[in-house]
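Below is one structure; the comments refer to it alone.
Excluded from the complex is one protein chain; the other protein chains are retained at their positions.
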Amino acid sequence: MTRPARYSAYGLARRGLTGAAWPPAWRAHELRPSYDVVIVGGGVHGLATAHYLAAKHGITNVALLERGYLGGGGSGRNTAIIRSNYLTPEGVRFYDRSLTLYESLAADLNFNVMFSQRGHLTLAHSDSALRTMRWRAEVNKLQGVDSELLDPAEIAGLVPHVDVSDQPRYPIVGGLFHPPGGIVRHDAVVWGYARAADANGVHLHQDTEVVGIDVVDGRVRGVRTNRGPIAAPVVVNCTAGWSSLVCELAGVEVPITTYPLQAAVTEPVRPFLDTVVVSGTLHVYVSQTDRGELVFGASVDPYPSYSTRGSLEFTEGVATHVLELMPALAKLRVLRQWAGLCDMTPDFSPIMGRTPVDGFYVDIGWGTYGFKAGPVAGETMAELVATGTTPELIAAFDLARFAEGRLVGERGAAAVGH
Amino acid sequence: MAEPLRLTDCTALTKVLVRGGADGALAAGAPYGRARRDGSLLVGLLPDGWLVIAPPGSATDVVDRVDAGRDGGFITVVDVTHAYTLVRLTGAAAPSVLEKVCSIDVAEAATPDGAVFRSLLAGITASVVRDDEGGTRSYLLLCDRSYGQYLVDVLLDAGAEYDIGVHPH
Amino acid sequence: MMLLTCPHCGARDAGEFDYVGERRDRPDVSRATEQEWRGYLYLRGNRADWTAELWHHRAGCERFLTVVRHLGTDEVRG
Partner (left out) sequence: MRLPPQPGEAIDRTTAFTFTWDGRSYPAYAGDTIASALAAAGVRVFSRSLKYHRPRGLLTADFHDPGCLVQVGDEPNVRAAHRRVEPGMTVRPQAVWPSLRWDVKSANQLVGKALTAGFYYKTFIKPRPLWPAYERVLRRFSPGGEVPAEPPDGRYDQRYAHPDVLVAGGGPAGLAAALAAAEAGLQVLLVDEQHELGGHLLWGDDGDRAALRDLRGAVAAADGIEVLTDAVVTGRYDGGRVVVLQRSAPGVVERLVKARPRVLVAAPGLIERPYVVAGNDLPGVLLSTAARRLVNRYAVRPGQRAVVLTANNSGDAAVGDLTRAGVDVRRVLDARRGDDVVRVRGRRGVRAVECSDGSTVACDLLVTAVGWTAPTSLLTMAGGRSRYLASAARFVPADLPDDVLAAGGIVGDGSTADLVAHGRAVGHEAARRARGLPPAHVADLEPGPHPELFHGRSNGIVDLAEDVSADDLRAAVAEGYDSIELVKRYTTATMGPTQGKLEAVNTIAVVAAATGRSIEETGTTTGRPPYVPVSLGVLAGRRYQPVRRSPMHTWHVEHGATPLVAGAWIRPDHYGDPAGEVCAVRQGVGIIDVTPLGKLALHGPDVADLLELLYVNRWRKLAVGSVRYGVMCTEDGVVLDDGVTGRLGEDRYLMTTTSSGATTVEHWVERWLQTERPHWQVHLVPMTDAYASINVAGPRSRELVGRLTDIDLAPEAFPYMRVRLGRVAGVADCVVWRIGFTGELSFELHVPAAFGQRVWEALLEVGADLGVRPFGVEAQRILRLEKGHLIVGQDTDGLTQAYGAGLDWAVKLDKDDFVGKPELAWQRARDDYLVLVGLQPVDPAVVPPESCQIIEDGQRIVGRVTSSRMSPTLDRAVCLGLVAARLSEPGTTVTVLLPDGRRVPVLVMPQLAHVDPEGVRLRG
């Protein structure tokens, strides 16, 4: 196993002077006829699962199959917000573990993922929103997660451009501040995991589409791809927006509906916004990247679709709502808009674990919160695959809960789940 | 010279809603999407719903008249005078004002005199009846009463560049 | 935003409509098992293919209508 070249300022300087090229971050391989584990989906979930299988459990005969290029789905299209201030204890614990992993990810992967813990502020425009925020704050504190209510004056101090007067149509009555939240460079997370998994011997196969899943006597036997068949006793589905289609290949029915989620970015401006600002009532969230661009998101589109074309209504809505919050931004210009796909479940919580088909595991139903869960999802799925035991952190997210009527309570915080 | 733009509050007019009887006499008089003048204004507001707009205070008469015309089918007649704000937008620039707030084509070919449509106007559901007055473009706009002030504010704002004037009924 | 063709109103912005869901039949309440009922509540086809859906023309004729739409392309069958 060759260790990859170490990334460091020294290395940059040395190679800068000598003109020596950096080695590839990952390599291409021929398909082997069989692997111990096949992971379908080359986003952060699949890559993290592959990485932890290899790094923590020594399972390295792993193929990760990606239909397009690594990180080309939701991992490269989300707004890169990280937080753990969820509503239910199981949600909070789960995302808090993810946030902890994010904090050390750059060092663990030797790849700067640029996690900027600048704080995450959710604004309330009504008593009922404030009530839900207090609910979240109280549950968070009980789980040891830093989360507190702010009044409008404190909000004005934190984000000078926010209009906290009573002039707006939806005046701001308070907010939920979550200091450990922030943003990360989403592509870097993908590449960091890919590089680490590759270094441990995982085969990353891009342009490799799964077209069939072989199931015999209720057991998975392997997958068929556009490059040929692969035998494998374990197949893990990490395909987000397309996950119900992949499940269908294995004959597994899942309660998932795919919705587009749109985002937009502006031209860069000088740094003025240090905090991630979210308004549930106005369905908008805003952050400023290190490059100076503002990144906007909203709730999912009003109807399901696999189409990732952007809509005018989205940018119009975002603009209206952002200006409601920060009227001084009127002359800022939207540079680009795009959409990703979200696999929504009835209770706004993921589906993780076994399925009725032995050996066929799912890590799906990630809706609009998949990116922030990437590291912990990879860690727990790897543990499940490696040990055969469902980790406590994901026990509540089993597929059987729907048939058994045990939905997870995140539905309450669903207004804007970011 | 083009007719100046004016906005008139017509909320006080009697409005009676008739539901049902899609194959009856009302449908023949004003199919969905069309309005017809016949003393009062009969508006094909919904596929199985008609609005009769008549002078103020004539609700009982209208209800009686519709009741008298029943042909045995299942019909509901309700006085909804108070449920809606009704304004009239008249003037050569009226289509230009509507183009700012509504995505429906208000060109002659698409929505001639007597056309009726329901759509979003500045974000609220409203019904529009093109009801020209003496050859001048004129529209009746109907929305839920609670949105009435909002609609009027929007129209005045959109009409400001055309020197919109407000007229009492 | 796509256009939906309403049988009563013609082609209109999808923003005038509410999406209700995939069309599906309500099981017989007196006989449905938990499995069947929860399938009715939660399971959807969700295929990137032609799908019959229920929509409500909220800001138009107020009718509920069936729309056959391709979830991969958002094309609507007339």
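To keep things simple, chains are lettered A, B and C as they appear, and every chain counts its residues starting from 1.
Going forward, contacts are C-beta pairs under 8 Å (C-beta built on N, C-alpha and C of every residue); 3 or more make two chains touch, one makes a residue touch a chain.
If you're wondering where the values come from, they're calculated on a predicted model, not measured in any experiment.
Participant: What shown chains does the left-out chain touch?
Facilitator: The omitted chain makes contact with A, B, C across the full complex.
Participant: Which listed residue (B:34, B:70 or B:100) would be found touching the missing chain in the intact complex?
Facilitator: Here the residue in touch with the unshown chain is B:100.
Participant: With respect to the chain omitted from the figure, which of B:17, B:54 or B:94 is a touching residue?
Facilitator: Of the listed residues, the one touching the omitted chain is B:17.
Participant: Across the whole complex, list the residues on chain A that are touched by the chain not included here.
Facilitator: 7-9, 11-13, 15-17, 19, 21-27, 68-72, 76, 89, 103-104, 106-107, 110-117, 125-128, 131-135, 137-139, 142, 149, 160-161, 169-171, 185, 187-188, 191-192, 206, 266-272, 290-292, 307, 309-312, 315-316, 318-320, 322-324, 327-338, 347, 405, 407, 409, 411-412, 414
Participant: In the full complex, which bits of chain C touch the chain not displayed? Write them out.
Facilitator: Chain C touches the chain not shown through residues 1-3, 11, 13-14, 18, 20, 26, 29-30, 32, 34, 37, 40-41, 54, 56, 58, 62-64, 74.
Participant: Pick out the residues on chain B that sit against the missing chain.
Facilitator: 11-12, 17, 19-20, 74, 76, 78-84, 96, 99-103, 105, 107, 110, 122-124, 144-147, 149-150, 154, 157-158, 161
Quick note on the criterion: only the chains that are shown with their structure count from here on.
Participant: From the C-alpha centre of chain A to that of chain C, how far is it in Å?
Facilitator: Comparing mean C-alpha positions, chain C is 29 Å from chain A.
Participant: Whole-Å distance, chain A centre to chain B centre, using C-alpha means?
Facilitator: Those two chain centres are 50 Å apart.
Participant: Taking each residue of chain B in turn, which ones touch at least two of the other chains?
Facilitator: none
Participant: For chain C, give me the residues that contact two or more of the other chains.
Facilitator: In chain C, the residues touching two or more other chains are 15.
Participant: Could you please specify the touching residues of chain A with respect to chain C in the complex?
Facilitator: 244-245, 248, 253-258, 302-307, 309, 311-313, 346, 402-405
Participant: Which of the residues in chain C come into contact with chain B in the complex?
Facilitator: The touching residues are 8-9, 12-13, 15-16, 58-63.
Participant: Touching chain C in the complex: which residues of chain B?
Facilitator: 32-33, 46-47, 103, 117-120, 125
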